[in-house]
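With one protein chain withheld, the remaining protein chains of the complex are depicted in position.
Labels run A and B following the written order; every chain starts at residue 1.
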Amino acid sequence: MTDMATAPAYTGVDDLRRIARELLEAGDVRVIIGYENARRGARPVFISDPAETDKLIFDTRCVHNLVTYLNPRRDHVAELGKIALVVKGCDVKAVAGLLRESQVGRDDVVLIGVRCGGVLEENELPAALALTPENVAPRCYGCDNREPTLTDHLVGEPQPEPPRPVMTIDERVAALDGQPMEERWAFWTEQFSKCVRCYACRQVCPLCICEQCIVEKTRPQWIESSAHPRGNLSWNITRAIHLAGRCVDCGECERFCPVGIPLSLLNRKLQHIVHERYDYTVSDDPENAAPIGDYRLDDQQEFIK
Amino acid sequence: MSDRYFISDSDLRGLAADLLGAGTDVIAPVATDICQSPSAIAASACTLDHSLVDIDYRALTDADELDLSRGLPQLSLKGYFLPEHEALCRWKQKGITVEVEEVPTEFAPRVVLAAKACDAAALEVVDKVMNWDYKDELWNGRREATTIVNLTCPMIDDSCFCTAVGTAPDDVKGADGLLTPVAGGYVYEPATDKGRALAEANKARFSNDVEADTRGREADDERAASRQRVAANLEIDAESVRDWIDTHFEDPLLSQLAIRCNGCGACTSVCPTCHCFDIVDEQEGVGRGTRRRCWDTCQAPTFTLHASGHNPRDDQHVRYRQRINHKFAIYPLKFGEVLCTGCGRCTRVCHAGQDLVEILQAIDIAARRPGDSAEPEEAAS
Partner (left out) sequence: MTDAHTDFEPRITAFVCNWCTYTGADLAGTSRLHMASNVRLIRLPCTGRIDPLFIVKSFERGADGVIVSGCHPADCHYTSGNYHARRRFAVFHDIMEFIGVDPRRMTFSWVSASEGAKWKDVVDEAVRNVRELGPFEAYRALAPEAVEPWPAATSDPAGEEVAS
């Protein structure tokens, strides 16, 4: 079996708790959204009482992208008042996405960045584990936001780079790309046939913010709602297209999927597409305009006759 | 129980083979690669590089696939009685008339081997609503055609709590017989005529060699031990929980307990007792189509969206409250059954950290302390 050494929390937790307490005591924010320890591992916590800020943790189990709680659909979170959000470098790119699309104002949220060295793939554990190539979340490798800039506070020491997983997501995407088309079709239709249309992927995504999702439109019904492979293919293709250039690769959609569809492969492919065609990389700079919705006069058109 | 049989490990597999050979579908726990695809590309392209084995109820193609060495199947038996999507009827326009083709409501006999008690019990719980104001022929047809043999749970985890909601790991509610592991095999105890018929029709696999003092005692002890294992996880007074929920609709405790829910609906899809479905008409071509029903979730934002545009449950904590309310108050008041059999899948599948054991514990404490609302932190064990 793999090395099951436990790991201490990432540094900066004391500062994190102190900053959170000070923000609440000063009344600058009404609620802190961060991570806590629970019966089944780390999970999101909502703290309104300064005395409870010691519940905040940050370690390799803190996988969740808490930016999903900024989604304007969530009235009951907005009602709590101004939020201070604990964010990793990957998560905060989603805030930039929301800012770009005017879904949230920069002054509406306080961002407490934590320096991160990677997270676990299987994170529902009673104690944090040290990261190894076997247990690290594959998406952490090659992290390009180790020093997040879109933050109001940044705690923790710079951490070592996350270990290279046994197989990186890019390698897996390349393996798929290298396969004959029929095999790709067989792979993806088989994966999408598992889909039960719970829409967990959409609900948890910080950038799925439409008031009415296209899949819920019934007049006409563009995307079949039944969970048969034909309807599922339409749903998953549509979701991918709507996220092109916007997805921050936080991996939550795949983590939440109850039937294990490898959405991270699709997400990473989307990133390759916008990078190769439009030299675009998702970052935490809100001024960096998204590629879809934008255009250049000399955009690639090799596929057009 | 007067009629008890013994079936060895190899004979159980042989029973599966006999049934398959006779053309009977056998549904049983099967180990599956998390990506569930045999192709080499999937093995390399799967995000989980080590093949994470999981367990699912599958229709066996071969008796060797039967895997009783692992825990709870990730999805329940629900899908075999209420499929994720199924056609209700098909229509075709002919001139100015419409031809409607009904779907069959009789099904070939099939057997479920080694079902979890929580999954079988859930079927009996849902039988109530499926035979309430409308008798659901598709559900009933599948129930009648199926013989379910439970397996006393050899292993559980700390999210199981069947004993807290009126069932047990060795229960036969909703099932036709019970297998209990003993040395060399299993003691089989039929609970219904169907369960007895299974043993009678397959005499070669079952022996009557169950001495009360040895094998019989071993089975009894194992059954008691399994119950104790689960009872350690959670004990609640389901009736006072029901009454508290019924009388504390606006209590902030329920909103607090729902705070981190994303509304993803994964809990409802893995739940053996959740049964809500949507009915859609899907056009398949000009003048023809299929009416289908498919799983729906009360956690979806549009679940209660009215045609007027009004949505009485337009926020996630309200929808989550509804789930607790329906399962632990409304359904028990209406049908006398808790709409939950304590399988714990909702807790395991929730990646936002919603924990039904913790939630029930908090409500139970609140229910036993009138005038006070329990803080969830005190309830967490």
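Basically, contacts are C-beta pairs under 8 Å (C-beta built on N, C-alpha and C of every residue); 3 or more make two chains touch, one makes a residue touch a chain.
In this text, all values refer to a predicted model and were calculated from it rather than measured experimentally.
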Hidden-chain contact residue, picked from the options A:I19, A:A38 or A:L233: A:L233
Candidate in contact with the missing chain, chosen from A:G117, A:P138 or A:P291: A:P291
Chain A, residues in touch with the chain not shown (by the definition above): 176-177, 181-189, 193, 214, 222-224, 228-230, 233-234, 237-238, 240-241, 244-245, 266, 269-270, 273-274, 277-278, 291-297, 299-301, 303-305
Chain B residues that touch the omitted chain in the full complex: 85, 87, 90, 92-95, 284-288, 290
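The definition used in the following text is that only the chains that are shown with their structure count from here on.
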Distance between the centres, which are taken as Cα means, of chain B and chain A, whole angstrom: 31
Chain B-facing residues of chain A, complex: 38-46, 64, 68, 73-77, 121, 124, 134, 138, 165-167, 169, 172-173, 175-176, 179, 183-184, 186-187, 190-191, 194, 196-201, 203-204, 216, 221, 224-228, 252, 254-260, 262, 264-265
Chain A-facing residues of chain B, complex: 34-37, 39, 41-42, 44-50, 74-75, 84-85, 158-159, 255, 258-260, 262-266, 268-270, 278, 280, 282, 292, 294-295, 297, 300-302, 314-318, 347-349, 351-353, 355, 357-358, 380-381
